[in-house]
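Right, I'll just put the structure down here and ask away after.
And then subunit A:
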Amino acid sequence: MIPNPWLNGLVVGGAVLAVLMTLGALASWWERKFSARLQGRVGTTILGPWGILQPFADAAKMIQKEDLIPRDADRVLFYIAPLFPVTLVLGLAAVIPFAGYWADGVWHGAAMVADVDVGVLFVLALSGLMVFPLWMAGWASNNKYSLLAAMRAVAQGVSYEIPMVLAALVPVIASGKLSVTGVIAWQAEHGWIVARLPVVGFLAFVLFYLTSLAEANRIPFDIPEAESELVGGVITEYTGIKSGLFILSEYLHTLVASAVATGMFLGGGHVPGLAGLPIWAQVVISLAAMWFKTLALFVSIYWIRWSWYRFRSDQLMELCWRYLVPGGLGLVASTAVAVSLGWV
Partner candidate 1 sequence: MAIDDGRSFEHPLYHYWENSPGGGIGLTSLDRLLMHSARHSLWFFPMATSCCAIEFMTAAASRVDLDQAGTIIRPTPRHCDVMVVAGTITVKMAPRVKKLWDQMPEPKWAIAMGSCAICGDFYRDIYSVVPGVDVIIPVDVYIPGCPPNADQVMVGLQRLQDKIKLQLEGKFVERELRPGTMIYPKIGTHGDARQSAEVAQAQLDGARGLGVGGKEHRVPRPAAVQAPPEADATSDSGEQS
Partner candidate 2 sequence: MMGPVDPALRDALAKQFPDVFAAEGDLDPNGVVVPAELHVALAKTLKESFGFTLYVSVIATNFPTSDGETYEVATVLRNPTTAQPFWWRVRLGADPQLATLYPLFAGADWQEREQFDLLGVNFVDHPDMRRLMLSEDWEGFPLRKSYAIDTPHTPWR
């Protein structure tokens, strides 16, 4: 938005950072309220109206906790592992345009920290890197439950990257652009991927959605942090604010993954009927639309989380390699055929 990229990164980046971190904290409050209502309870009520200050109390409590490191743990990895998840996820959010506007018949992205030409590749790469902090935490803890959870997390993360890439290829092939802004611009002109490609678009969206769940370790793919089997998962040995950072990164990853899915398949900030309005109005409306769609996906992810069972490890792997990978390949092939025949 601001022409100077450094200044843009600083100002918009600061705003995105602030908004996302606040939303991440509020997401934990919202999840407690939502899950409580699903279960017939009420959730937190005491601190602040509707208990909304609860996450801040949690954070303040975590800061006071004693910082314990297991005696035989790998100290370097143990210390740096919690820094990565939040950093990676916020980096993911840097290439997503949170708003947009029409100017001279061309859709431009706005409220974006960095307009990277290879935005989709950047997103997929950072999602792939998310495996590392889980592995570091699990290995460095010197705890058999953490190690087991880390093994499973790595297996799951690495396996589900492939159908995720294949699903992300569908909008890339259809639009011919590798940047997230480009994909959204194409969707603004031709219609959302979900609707524009008759069956393939919807299936690709579902595939991307499921693989994002798997990358974020959400139920039904949350074997790495399965409480009844693995104590606390990879964060078993982490006390205080370090565990808080891991927990926060889960919410943030879900949020940002929803935003990415919205951008790639649901048109991002685009809503029909924006063409004639002044630019500031378009930016405001598209910002609201983007957040509406993102939060709708976010709510659905947590709805699934509190209703479904989790997959067993072998079921998870079987699903990925026997169904999702061939399915993804089929979707990519269909899209390529459709594009080359001029149907899209």
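Everything below uses one rule, namely that contacts are C-beta pairs under 8 Å (C-beta built on N, C-alpha and C of every residue); 3 or more make two chains touch, one makes a residue touch a chain; residues count from 1.
On how the list was made: all candidates are chains of the complex that A comes from, given by their letters.
Computed from a predicted structure; not experimentally measured.
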Quiz item: Which numbered candidate, 1 or 2, lies in contact with subunit A within the complex?
Solution: 1
Exercise. Enumerate the contact residues on subunit A facing candidate 1 in the complex.
Key: 32, 36, 39-47, 51, 54, 56-61, 63-68, 227-228, 231-232, 235-240, 243
